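What you see is the complex with one protein chain gone and the rest in place.
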Amino acid sequence: MKGFNAFVQLFLPKDKVFYSLFEEVADSVAKMGSLLKEVVGEPDFDKRAALISQLETQEHVNDDLTHRIFTELGRNFITPFDREDIHYLASSLDDICDYIYAAAKKINFYKVNPNDPGIQKMADLIEQGSRQIRSAVKELRNMRDMRTITDALVRVNSIENQADDIFDMSIERLFETEPDAKEVIKKRDIYQVMEIVTDKCEDATNVIESIIIKYA
Amino acid sequence: MKGFNAFVQLFLPKDKVFYSLFEEVADSVAKMGSLLKEVVGEPDFDKRAALISQLETQEHVNDDLTHRIFTELGRNFITPFDREDIHYLASSLDDICDYIYAAAKKINFYKVNPNDPGIQKMADLIEQGSRQIRSAVKELRNMRDMRTITDALVRVNSIENQADDIFDMSIERLFETEPDAKEVIKKRDIYQVMEIVTDKCEDATNVIESIIIKYA
Partner (left out) sequence: MKGFNAFVQLFLPKDKVFYSLFEEVADSVAKMGSLLKEVVGEPDFDKRAALISQLETQEHVNDDLTHRIFTELGRNFITPFDREDIHYLASSLDDICDYIYAAAKKINFYKVNPNDPGIQKMADLIEQGSRQIRSAVKELRNMRDMRTITDALVRVNSIENQADDIFDMSIERLFETEPDAKEVIKKRDIYQVMEIVTDKCEDATNVIESIIIKYA
């Protein structure tokens, strides 16, 4: 499939290659958001480890895609939107994937039970956010259905706000109820990384917004 | 007042809108620096909560202003200084406000008594830094009184260095005197966020410096 995509891209007008690459990245983001939700819903440590290993593979796929976007950016004089917007969008989508993988990895690594209200709600929000990101990115090619894009942007903004509140509530509960400071450090780190995922989703939508203001 | 400003901006040459917006942001930064000092000087939890809620409102005002700067940047072909400098300056001023609010929020949230030498000194430095930022930004429009700008830049640089030292001393004392690791985590987090405010002030002055090198 990867080979087929590369083959197709040979025949695309040079600046169209960015849309294809961004769409592959957007699929990757949505897939990782959905896998993270599976990770936190899986009670068994070893089965969780297998899911986390799928996330690792996907994260490598995404690294390669991001690297190809940067390479194309260096090679192509003509780009479908501002070079710095392509740079920022690729970086922020890559950050989403990096932090999703980091969150999953920390759960097993710290041997934390993910059956925790803060972790569960954060994973829900991340899954929703990653789907909205995919919708918005996929509309960039045509920019016909502006409603889909703006809806996605509004939703990601709301998701980020909800994640902030869940972070605050979870930390407050953690300090009040967890007597073991080492456990506090572990869970706080996981909440933090999950909250960063939603920040990075918002960063990505901010770039998308600046693109549509200029070109729509 | 907001309506009046928007009305006035309609009649401004298009690139002048940036000066007006940046001046509103600079007022916002200075106001938040001053509110933070009130927060850490207020011994009563509920009165502190009321001040923190004022900070939250101001932070939302600032988010809107920043968003308008980015929107104008997308719309205007002609800008008074380099597009990327406008972008960096708006981002760094917004970061100052975000971290000031975050610092205030954490104080009540963690139920930490702000009557702590590290927190007090940091709040003094942040208040001074935010006033220097306002002075420097307000001179950008005319660039006549370069002395005011360069003085502000030198002072913010010194404030950032002092904040580093206060951070180091506060952390050292914290680890030596605080037996409860959970308290260590809370206070360290507050010191850290306050120190980041002064870093962001320095980021803002670095952008201002690069603007005046090019245009003065």
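Letters A and B mark the chains as written, and numbering starts fresh at 1 in each.
One rule holds in what follows: contacts are C-beta pairs under 8 Å (C-beta built on N, C-alpha and C of every residue); 3 or more make two chains touch, one makes a residue touch a chain.
On a predicted model such as this, the values are computed, not experimentally measured, just so you know.
By the touch rule set out above, subunit A reaches the unshown chain at residues 70-71, 73-75, 84, 105, 109-110, 180-182, 184-186. Across the interface with the omitted chain, subunit B contributes residues 84, 168, 171-172, 175, 181, 184-185, 188, 206, 210, 213-214.
In this section, only the chains that are shown with their structure count from here on.
With each centre defined as the average position of its C-alpha atoms, the distance from subunit A to subunit B rounds to 29 Å.
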